[in-house]
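Some notes on the structure that comes next.
In this view, the complex is presented without one of its protein chains, the others remaining in place.
Right after this comes chain A.
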Amino acid sequence: MNCIIIDDEATARAILLQLCTKVPELNVIGEFSNAIQAIKYLNQNEVDLIFLDIHMPDFTGFDLIQTIKNPPRIILTTSDANFAIEAFEYDCIVDYLVKPILLPRFEKAIQKSKNFTREVKPAEGEVNTPSGDDNKEPETSTPDLYVNIDRRLIKIDIPSIYLIEAKGDYINIKTEDKNYTVHSTLKKIEDKLPDHTFLKVHRSYIINIHKIIDIEDNSVLIKKDVIPVSRSNRPELMKRLNLL
């Protein structure tokens, strides 16, 4: 996969380059410190994937997306979690990585990028509908999730999920209206949920960050559930919050 890195910060470019070396199928063919240089390059070269910073002087990452015709797949890289919702309004955006980027999260974004090709291309110009095929990864904006309960595939509206709890070989999915116990793992369901909305805050819990009522020391209150937040996950949670 031919990719380029666009970031005005040399440190950020060096880190992304290092992360790319950990994924054999990635071939970095260009690095740019500003969007204008990158646009010139994109006009003359085939690129499969762009790692794009949002905050750049004069010409931002979003300006670049709006300027180029038929943009390739884009993974946004930023220190600012506040643009996540805006980011997913663009069809070409595969994922949104908040700096500092860790290797497992980077690898997940690359995996999404590969799935993105399979999912989006056939559906071009059509409304995104759930496939019902368990072997396919849904696109991050897919609004529904299908779970297998007693041999029935039951549809769950993803935005209504506020908590997922691991219980041995099962997970308990809590929604606004109903709870579902499903034979699965947190890892499997985490891969099916949009990153900008859901966050694993503890090895046994994934929460919908939009449903948080309050946060106190090492726990969050969601509906009537008090959920522990592990020390290692707390920085990511804090980054996602629109703090005053």
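For this structure, a couple of remarks:
By our rule, a residue touches a chain if its C-beta (ideal position, glycine included) is under 8 Å from a C-beta of that chain, and two chains touch if they have at least 3 such contacts; residues count from 1.
The rule we apply is simple: contacts and distances are computed from a predicted model.
Here one chain is missing from view; checked against "Heme lyase NrfEFG subunit NrfE", "Histidine kinase", "Transketolase" or "Multiple sugar transport system permease protein", UniProt names that protein "Histidine kinase". Residue in contact with the omitted chain (choice from A:29, A:102, A:213 or A:226): A:102.
Although one chain is not displayed, chain A still touches it through residues 8-12, 14-15, 18-19, 22, 55, 57, 79-80, 99-100, 102-103, 235, 238-239, 243.
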